[in-house]
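Removed from the display is one protein chain of the complex; every other protein chain stays in position.
As written, the chains take the letters A, B and C, and residue 1 is the first residue of each chain.
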C-alpha cells in the first residue's frame, strides 16, 4: 500500500464514487479544467466531462442551492466551497434549507448532498483563507458535520458522505492536504460518519482534537510519554455534529482528566460543546477541570507570520496544556 | 413610572436615540409606514421621515451591508431583521464584514451599527418564525451579541448599542414583546452591554438563563422556594458574546450547583460555552455536574400546537431540572 | 365580441372547452378553499392563513401547462392554485391549515402554504423568501444532464426578486440554458412595502441582461398567462433555455391573517382591483364564448362548495399531530 496524502485520498474517494455511480457530480469554483485551487478535483473533468464536473459561477449560495435541487432530482452532488471563509453566502441554503428538507416535509424529501469545505490556518492565508468555521454549523439538527484528519479515514468518510441520504458538511484541513500522509487500503472501503476514533490509548489524560492540532496532539503525546511518562488517550471526534458521545465519554471517564484542543477561536467553538458534555456526563469521574485550548478570541490568523504563529495553538502550547492537565 | 412592555421599551429607546442624534437611522423590511410587523418602529417614519426610517427591499444581506456602508460614512444605523430565522442571508455581512472591519483595518474603520433581531418561539410561528439562532454569532470576535429579557434593561441596552462603536446584534424575544412588562425609569439612562445581572439571590443552586426561559426560571425559583425551600441564584447573561465571565462564575462558585436554561436547540447552543466556562473555572466549587436544559436537537418549533409545546422547555421541565440539581 | 371571435382565442392556444371549464373550476376551488380558511381563522380554529386570492388566474393558467409528477415545481406560499392543478386536494389544504397529523405537506410541522408532495414533484417549500430559485436551477440541471425533457416551474412574489438568490439563479439558468421557468407573481406589495420601494426598473426587463426572454403579462388575464407560460414551457422542453414571466396581479386580502393591510393600502385601491378579479373576468370570457351560463355556473359552484365543506369537516375531525412527532424524521436513515 503506497502512502497517500490527505489530498490524494479525498481525490481518490471522489473519483471512485463517480465511477461507481453515474449520479455523483462535482460542482464548484475552478473545480473543472483547473482541478480546483488545491487540485483535489484534478483530472476529474477530463474523465467525467464538463457536466458532471462543473465550474460554477462565483456564487456560493447558488452552488449549495443548485446541489440541493440536483439532489431532489436524482443526483448526488458534491459541492466544493473554495475556502471555508467563503461559506457564509451559502449559510441559508445549508442551515435553513438542506438541513430541514427532510424534517419539514415529514420525511418526503431528503437532500443527499456533500459540501466539501477546506478550512484552517495556512501560512499566508490571513484573515480570509484561514478560518475554522465549523461551530457555525454545529447547532443545526438535520446536518451532519464531519472533519476527518487522516487520509484513510477521509477517503472512507467521503464515500460514506456521498452515499448518505442527508446533507453532509465535509471539512478538510488545508494544511494537512499535502503534509499528512499514510497508507491507504486498496479495496473499496468506507468509514462511518458517526464514530469517533481512539488514536492512542493512555491512562493519564484524555485529549480530544481534530484537524492540524490533532496531529500536533499526537506528536506531543509521544513526546510527553517519553519525556515525562505521561500517557495520553487521544480521541478524534471524526464527526463534530452529531457527536459520538459514548466514545468521548468513555475516554473521559477512563482518565478523569480531559482536554479539548482545536484551532478555532476558543469561545463558542465546538470545544465548548464537547467540554460541556464531559462536564455533565463524566462529572463523577473528573479529577481536574475540563480544559480547553484554542485560538484566542481575535478574528482569525493574521497575514504577518509572527502574528500568525502567535495566533495558532502551537506545539509548545499544546504540550504544556497536556502537562498542566496531567499534573493537576 | 408606568409599566411598559418590552416592545414599548425598545420603541422608546429607538425614538429617543433618534431624537438625540440625527445620524441615527432605522432600516429594514416594513419598518416604515407600517411600523414593522411587530410594531416596534410604529410612528417613527411619521416623526423622522422616510429617509431616516427606511423600508428596504426584501434583502437581508443588503440591509446589513448598507448599514455598514452608512456607518462608515457618519451614520448610526439600526437595522431590523424581520425574524431571526431570516438572518442567514446577512451572515456574511455580519460575521465576515461588520465584525472584522476594525481588526482588519488595524483600527482605522469601525462599524457602529445595531442589528435588531426578533427571535424565539411563538405559537403559530413554526419552523421559520421561531428559531433561537444566537449561537451562530457567538464564535465571532469583533461582534457583540446581547439578549436582554426585561423592558428596562432592553431600553438601556439598546441605547448603549446605538452609541457603541462596534457592531451589536440585539436579540429580542418575540413572545416577551407584549407579555413582559415592568416600570421603566423616566430619565435618560443607559445599561452597559457587558454586565450580567443577578436577578435573584440564593444559596442552593445557580441558574443562568435568558429570553422567555429566564422569566420561567424566575417563576420556578419563586415556586421552589415556597414549596421546597430551595433558593436559586438566577443570573441573566445580558451579553451572550462576549460573556461577563466574572458574574457568572461568582454565582456558580457561590452555590456549587449550576444549570443553564435556554430555548435553543441544546447541542451547540450558547449554553455549552457557559457550561464549559463554569466546568473549567469553578471546578473546585462544584458539588454537581454542570447541567443544561434546552430544546431537543430537532430543527425548530413545529406549527402544530402539541408538537410545539413538546418542543420548548416547559415550566414543568424547568422546575424539575432545578429540583433535580438542588437534590443532586 | 361574438361567440366565434371569443372562442378563437382559446382554440388557437389548443385549449378545448373542457380545459377551459376545468381551469375555471380549479380557480374557483382555490378561491373557496381560501375563503373557508379565513372563516376557520376567525372561528379560532386556524392559527394562520395566507391567501392566494387574486392570484388564481396566474397560478392555474401557469400550472395547466405542466406534467404533474414529471415536471418539478417550486411553489411559494400563495400557490394554492398551482398545487391544486397539480393534484393537491382541498382536504390536503385543510389538513395542513389545521396542522393535522395527516397534513401531506409536513405532518403539521410547517405553516399552511408550505407545500410539498413527493408524488407530485412539488418540492418542499419554506418561509425564507428566494431560496427556491437556486434549488430550481439545480433540479433543471439534473434534467439537462440526463437528457430528459422535464421542466421546472419556480415561483415567487415580486419581492423575492430582491434577494441575491434570485439573481444567482437567473445567471446560472442563462449560462446553461436550463429548462426552468421563473414565474413572478407581482402583486405590487411585499407585506406593506410597495413595488416602487422594492423593484428598480422592471423585473421582466431584466431577463434580457441574462440573455433569455422575459415577458410581462397581465396576471388577471387567464388566457394571456396560459399563452405566455405555454411558450416558456415549450422552449424549456425543447432545450432552448429559461424564460422569465412577470405576471402582474394584486393581493385581494391582507398579507396574512397576522397582517392588517389598512395600515398601508387605501381601500379605494383594493376596491379598484377587486373589479379586475381574475375569476370574474374569466367568467365573462367563458360566458362570451358560450361555455358558461347561470346554470352551469351554479352547478360548478355547488360542486366546489360541497368539496370544500366536506374537506374542511374532514380536516376538523382529523387527529392533531402527536406531540412526540416533534422529535421524528430529523435525519433520513442510511
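The rule we apply is simple: contacts are C-beta pairs under 8 Å (C-beta built on N, C-alpha and C of every residue); 3 or more make two chains touch, one makes a residue touch a chain.
Bear in mind the structure is a predicted one, so any value in this text is a computation, not a measurement.
One chain is not displayed; in the complete assembly it touches the shown chains A, B, C. For the options B:38, B:102 or B:150, the residue in contact with the chain missing from this view is B:102.
Set against the missing chain, the residues B:31, B:62 or B:308 yield one that touches it, B:62.
The residue touching the chain not shown here, chosen from B:166, B:239 or B:298, is B:166. Summarising the interface, chain C meets the missing chain with residues 162-168, 170-175, 196-203, 205-212. Within chain A, the residues in touch with the undisplayed chain are 29-30, 32-35, 37, 55-59, 61-62, 85-86, 88-89, 123-124, 126-129, 296-299, 302-311. Touch with the hidden chain on the side of chain B covers residues 25, 51-52, 56-57, 59, 61-62, 64-75, 77, 89, 92-93, 96-97, 100-110, 141-142, 144, 163-166.
Rule of thumb we're sticking to: only the chains that are shown with their structure count from here on.
The chain with its CA mean position farthest from that of chain A is C.
For the pair chain A and chain C, the distance between C-alpha centroids works out to 42 Å. Chain A and chain B have CA centres that are 30 Å apart. Averaging Cα coordinates per chain places chain B and chain C 37 Å apart. Residues of chain A in contact with two or more other chains: 61, 89, 92, 96, 100, 103-104, 141-142. For chain C, the set of residues touching two or more other chains reads 106, 109-110, 126, 128, 164-165, 330.
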